[in-house]
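Here the complex is missing a single protein chain, while all its other protein chains stay put.
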């Protein structure tokens, strides 16, 4: 084992050009830039334009002024942002810890049936939103619902409420559905990270009397910290881009009363339009730009501060 | 306190039988050394004692209790791994202290013990470093330190000194001997270093291909090897083996003479031979000879001696130290 | 073909200077051994020669060309890592063959060379295994095998035999010596084993704390150590150092006598001392003495000798082999 | 070679009818032209259509949403002007209004069908409980009370989960009776009335009264839940759109009837929402404009109207020449066209052009009112404030 510490920058003595770096980067750069970045820039550019007298015109930051200055836009935006933060917080507090815990359990040595468990737990992640939305609406439905029926079985029917329909609980319910669906992602990543910890280090811990919970906490967790960093940032990025699930479960207007509206749904509604609302590319791009900046801030924080500080261990 | 019994331990990997029924009794406080050729199963045996490896059959009895199924953490052992197995994310200090911390030892006590161990192993300057920033020998010392701070009743060492330089090696060896005396702990130690084996052990266990060849005190093995394998394995350079009939001895199949029990003379002696190669070690001189009668011979002389290749010399075995083996390679006593 | 020059190589990790300006000349075909205490920078120096470590300053000249910036793959070297660094996903055979395959060597030729190397290292039974299924010594042999199949001009060995048992060690050592002769390759070898250093090296480089203490042939270092450090480092057990004034010698600060150059007698001699501890190694006996005049002394006697602790003996140094050092710890010649 | 025309549509539901009836009928008459009906899930339609039109990869024939969504496409010159297309004379200006410019000069879609709101009820249930079809508001609530008291049926099958159900089946269904149909709608557009006026708040007050008659957990009841509740016979009255007819016919095991939104007081003029819903247009960039026009003309013909209205009972032809329909429930709906005054949904024309979008807000507020989250007055105020923020009718 050894470790690279990224903070120490070795002053390179003038090296010959390392062409292989270009070769390694090139295919990804080309495809990615041409098919993804350029179109996206093209779109984000629209945030500086708007239709003035029927003609597209450069308006500078006026769109942003509207977004934050206009009471209605601002209300929608902040509502979505706050909801999004809650959405993210629930993922961080429910999905990721459970995912990590499941991965830890799966990596218990010599456990039988791991492949089955892993596949079963990952299955929800494989499902399309259409199914997830449908089946959970059905389960939680007060009319046909499985949930009320099951609560009834254990005599807790009174606990049941039409969660998806109440503004107080809808966001939490949708977040939990999303957690259910995506728990496989942190689980897989952490599982892969756990697998790469050398057996001998774990054995040394066993001999040292560090077993079970303590072993996870003191040995495994520090060693998989980079993977946990990844799942956190992926959750962050994923949640701030999320859209489909809310859209399929709660509709584009993210009811009831906008209580499940997150940045993603706000953006899609604005950009592509919905029902009678016409797509407003400029304002959509403006929202997208703001979202991009929020996410960029998060990712940069991760890349430049957290990831750099984080120690990685080579196995 | 730290007695150990192994009852016909067997271990197979797939179809490959690595341990072929090991029976061994280690008394409390004994210092037992496992030696044997590379790949003979020393590490595997050690790991089985630790509980890291599930044995295929047999029982591990510690302090009279059958602990075959006890998890390693509950066996009250400390182990030094051949591959170190340091915790990469912890500093040297924490690597050593983690086990104690886990056991709930007071902070002062931990500091005291870590301080003592790191002093003993000359690790003080590195206490704040992480394993990746250490040299091979330093890592190995940390691994030793981690085991000894825990002061258990049973120590398992897997080639703990293999990466240390001679001076440090002697020093660490003496420390381990002192530790053994002061803790009165049982120690089981794997090494391939003859000096370590001879000086540290109460009892040496010679393993070969997963089975025990001989158990005995160091001098017993040196003086009365039970068979050709042990005779050849203990002692360096290796014992010279000569087909007995070549030298006119018909009561044995093979006779063996250690290099240090051959005297050389330019004038006269038992076997005539030609010098092939000379190694000057300073304190000793190793002379490789080719004799028509006995084949290749090695002689070890104390101090410095000038022999040139192709010189003709006479080698004389010390009759008191000639070993004789039968057709089954067993020693004839 | 395989000459090497190091020009004031310096290497720092952060603020920690690990190599403090190393100058060294290795001629084509020479066998150079680096020795030095654990952590003195041997591995780092080797890695710098290989190009794996970017040196902070200085130049590495191979075959007269400055290769400081050449990538390792282009330096035409083979290296055995202290940590083995085997490819975990490849079998033993593929581990050894990968470099050749990469170089486009014909399949037969690869098979031949791998066959030869694995025969030499007794690895045949393990060719189809992966590193995780090997014992420590077997892994080390694979690492050696991987280096030698490539038959380059410059070999770098980092403690290649540390995990081998004595017999195998002697055998492998001889193989390496033979390889050196047959390939006429330059070899640079790190070891902490005195016997290896003395028997293999054309030239030993003694490193201490990142600097060279002395360069010389094995016997030179043994007989004429340049300073206290080298005197103490070469030879095992270590040389006895005695404050010169205690024994009435005022032309030096310290005098040194190797354990093998002390003779013991129960009747008479230069220094009177009490036996503290006796180690029986079979071929030798090491006797630790305590003397009022000279402090702790170690004597090494050939063969077996019976001394009991607390016995009073007389130790006499062999005057021809007394080393004298000045206040700067430099040898007085 | 044959020319293939691709029809973009959100009407997945109609795929079979197009493949089995409409396309064969057209192709039989027009050899050399092949039609491919390529529907998209309705939620994705607008976005994907816009993208394809912008990039120039959309089909030749575009199915049009009513009013502003299509007008926008026409303004961007993505739909061709078909004012003078042969066959357009078959439609009255009112029918064409949904797909004409504000000044009515240019038309860009051939009107296909409209839908009518009302209530569908379970005849068996009404018979069993001895309820007669309510004509007025009071009778309506009396009927609901009676059903509720009986307990066998959920009085009203409607949920607020999907929002639009509350707005479309509730608000737009009963609203015209209070804001007086086209009069109120025009006044609102002209700025002469406000959503906070009594006429516009009243429908919300009525909706608020529905709450006790809805099923348990109606807040999480989706549109398809409502449909199923009704067709499975668990609910007595279903606030409906005429498009339900086909499905209900196939699913319900009981007799059904329909009644128009009850009038506030006996003798009041009744209004119904008879809302143009589907049209078809020509992609301005189509490379087969001639063939496409042939197709559009055919869609404008009585022949198409007949096929369409009869295959899809509940989608009523907008063609001037009357279509004979066989479905009794559909006939019942269409029979209201005479005695009741028709109007279109209040939010569709002009008023939903800006942000915040009045239609969307109406969805949210209608649900809020029923859920009790907002009082009718508050809801109305929110809507009006939203409208005021961008709509300046005086200009």
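We call the chains A, B, C and D, going by the order they appear; numbering starts again at 1 in every chain.
Everything that follows uses one rule, which is that a contact is a pair of C-beta atoms (placed from the backbone, for glycine too) under 8 Å apart; a residue touches a chain by one contact, two chains touch by 3 or more.
Quick note on the criterion: contacts and distances are computed from a predicted model.
One chain of the complex is hidden; its UniProt record names it "Transmembrane component of ABC transporter", one of "Transmembrane component of ABC transporter", "Cytochrome c oxidase subunit 3", "Dihydroxyacetone kinase subunit DhaK" or "Putative NADH dehydrogenase (Quinone)". In the complete assembly, the contact with the undisplayed chain comes from B:54, out of B:54, B:109 or B:245. For subunit D, the residues in touch with the chain missing from this view are 10-13, 15, 36, 38-44, 48, 51-52, 54-57, 224-225, 228, 231-232, 241, 243-244, 247, 251. Within the entire complex, the positions of subunit A that touch the omitted partner chain are 1-2, 4, 9-10, 12, 18, 20-21, 23-25, 27-29, 31-32, 34-40, 42-44, 98, 101-102, 105-106, 108-111, 113, 115-132, 134-136, 138-139, 143-146, 149, 180, 183, 185, 188-189, 191-193, 195-196, 198-200, 206, 212, 226-227, 229-230, 233-234, 237, 241, 243, 264, 267-268, 271, 284-285, 288, 291-292, 295-296, 299-300, 303-304, 312-315.
Taking the complete complex into account, residues 47, 50-52, 71-73, 77-79, 81, 83-89, 98-99, 102-103, 130-134, 136, 139, 146, 150 of subunit C touch the chain not shown.
Throughout what follows, only the chains that are shown with their structure count from here on.
More inter-chain C-beta contacts link the pair A-D than the other of A-D and A-B.
Work out the mean CA point of subunit A and of subunit D, and you get 38 Å between them. Put simply, the C-alpha centre of subunit A and that of subunit C have 55 angstrom between them.
Annotation for subunit D: no residues touch two or more other chains.
Residue positions 13 of subunit C are each in touch with at least two other chains.
Every residue of subunit A that touches subunit B in the complex is listed here, in rising order: 1-3, 198, 200-201, 203-211, 214, 218-219, 222-223, 311, 313-315. Across the interface of their complex, subunit A is touched by residues 43, 46-47, 50, 67-69, 72, 75, 159-164, 215-222, 225, 228-229, 347-348, 352-353, 355-360, 363-364, 367-368, 371, 373-374, 386, 389 of subunit D. Those residues of subunit B that touch subunit A in the shared complex are 47, 50-52, 71-73, 77-79, 81, 83, 85-90, 98-99, 102-103, 130-133, 146, 150.
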